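For this depiction, one protein chain was excluded, whereas all remaining protein chains were kept in their positions.
Right, subunit A next:
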């Protein structure tokens, strides 16, 4: 249904053929006319080239797909079009209706490579493409959900499952930095740093993932973590079309934590803690009637010279928790036009998203969430005394008195936390092609992301009673990010002697970004009537006995400027060479090192085109690729190179309290780019009439000059750390993709696709002559106990290593025993940092996915498995809550189960490490395409999807899929926000 053609291909091709067409007079013969349609969705295809074989006579189809051509008797007509399998048909009849089939996994596919496109068979680097028809089905909160598990080496993790207000963490080929940005650069329709909120799943045509350095170097500066290029759908010439997509989705808890019931609880905590009730607080926090719905309505159409697509959407997403919703609406408009005799093309995009999120429930906590421990609602539910009543006879909520205890249901009713977000982008590109294949292009884009947070705590809320003397508390904050981009490119393609094709690209890029924030709060509100809408009414402004109202604001900026070029050469589509250079400067770096160079070179050899391969019919395509590229990372906070002064609190000066100022960082005028050198080699292959295809890539990447906040010599520095470039990380890995069509008959096809990747990270070095760090710690374990850091990285060692005590059994009275360094055994008083050892690793070594799609007549069924292997999980839930010492709070059942003998307070050791390996049945979708004999409906599809349906794992916790894209990976924290199974029914209608 989704044509592979892009606007570019279509217009270029059409204008080319038109020019040819005008040069030749019609030859003698008969006139054949007819219509070319898409074999799949039966829409007319304009712009199809029709050529009389062996001659230069040809034509192209009109907007309605019709054509008329003069051809000699017994001639053969060749019908061809980008993205379709060409057909040769005898010109026997005078009326021909031709159906073109889309070319499955076509080597002619266009791949977006940044500042341009390439044909798939010309690509020399490691680029993965996922098209709309291969997206994960069902409702997706983040566009990245659509390709989770689809690209080898791309990790997409949603640690909060389907929480509508959580994001996905994305990583390509593992961790490549310590303090710098670790996220891939997102480019949406050419806007670097595009905003994912602006994308709806029905508006996306393709994802192209530039994985290796030789591909990403064109975005050199931010290419270290790879680049994800997202192309939205465009209109196409032909009849105006409407598309309506909708779904309904419901979440159900996949696995509830096993907590003690009333009887067991009293047995452990004692009758003294029996408050008489029997409450399932966890259940009370669930929105069991949650229902999300989504609607997307798109209109598109066009002529040979102009086309448009506009879409509108509305989405009401409700998570599994109470007050955990998000409603959003918005739209996207794309207009393309070619004029001035095909010489001037303009492309124009506008997109907007307006959303309102209720962050009060189901929040992950942390960040700028001033609503207290909102994220801990489910933690509270787990540890709440199950005999404690929730509401008293007077209708008031009852609080339990314990440390870090609150009534989560009461908090939800007493507090408010909303986010109102508006995101929009607009971009325009003007391309002038004064002579054939020479294109000058100017591109401008503005992306604005703005949100307002509002919070209110009622007068009778626990928080107001505790901290604000019973007056209401209001908070308001605003954040506004603005990115402006201007880019200019020139592109020229020339074929010499029909065998040598050159493409040369040059360009300039300028990006300026700002982020502005302000926040204010006030308290002492006498009435709850205003919430945060009359913030000046809070008494704290006048009453010095109330906690001070506060205000804050902040603005940062960042400029990136680059010059870049790319040369592609190919000889007979057999040998390809690509060279890239980007020269880029970032305002963030020191005066001495603002600019960096990011070169790359790659080559490809299509072995299957060699003459000696022509007889080997088993092999349809075999290509060897190799590339080397240097990319950079500037993803650190601004102003790190400058000596700046910051505030230090007020001090009394001759009777007045005045703000103090002092240096707030050690300046580093030498601060420079983090650089990654990456070698990638790969093979693309296609066998047995394209029934088996795939690729294998191996890579070796080394990131040097790691941007890192190092411990500085103190003295002579003022502060204890300095942002500087020291050290090196290496990642090596293999990625394998295999696409097969095991069965293909007229009525039944089975596609089976496999991806696999393996990667190893190593901290090669932390040190240079000045700065030496032998170890770094991550993953601080929370209160109570503050048991230190769980993860230590040492020079020469892998990232993500758990470092802690080694469990040596319990004493007879249930006290911890640990191995000491010298092999003896000691209790908690005897062990110190020297007795800790490497006890595991939290970063998966292998990831794999397996997708099967079955098509039988009009039915289709896809079954998608995904898994991660070779890592350990630190089960903090078991460590803190699976321990009888957690009383008087409630506990997990393991406290009287596998941990029953333990009679000691929580300690971090390998006792709580478990193997994390898992396989998930991640998506199962059954669809039906109606074949309706009406001219009003083009296509109609209904489907039902289930996501996160089953997990196979030995892990005893709730879900083994954790955050694994950071240096503190593999820690299963205490959040308890439920992982859900999502059930979706949906409908796509084209008319």
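Keep in mind that, in the parts below, contacts are C-beta pairs under 8 Å (C-beta built on N, C-alpha and C of every residue); 3 or more make two chains touch, one makes a residue touch a chain; residues count from 1.
Convention: contacts and distances are computed from a predicted model.
Chemist: For the chain that's not shown, choose its UniProt protein name out of "Peptide ABC transporter permease", "Acyl carrier protein", "Starch-binding associating with outer membrane" or "Fe-S cluster assembly ATPase SufC".
Modeler: The chain we cannot see is, by its UniProt record, "Starch-binding associating with outer membrane".
Chemist: Kindly state which of the options A:714, A:937 or A:952 is in contact with the chain not pictured.
Modeler: A:714
Chemist: Using the document's definition of touch, tell me which of A:477, A:561 or A:603 contacts the absent chain.
Modeler: A:561
Chemist: So which of A:86, A:389 or A:663 would be touching the chain we can't see?
Modeler: Checking the options A:86, A:389 or A:663, the one contacting the hidden chain is A:663.
Chemist: Just one of A:510, A:530 or A:983 touches the chain that is missing; which is it?
Modeler: A:510
Chemist: Just one of A:335, A:359, A:831 or A:876 touches the chain that is missing; which is it?
Modeler: A:831
Chemist: Counting contacts across the full complex, list the positions on subunit A that touch the omitted chain.
Modeler: On the subunit A side, contact with the omitted chain comes from 272-273, 401-403, 405, 440, 442, 466-467, 469, 488-490, 504, 506-508, 510, 544-545, 547-548, 553-559, 561, 563-567, 579-581, 583, 585-588, 594, 599, 601, 638-639, 641-646, 648-655, 657-664, 666-668, 711-720, 722, 770-774, 783-788, 828-829, 831-834, 880, 883, 885-886, 888, 905-907.
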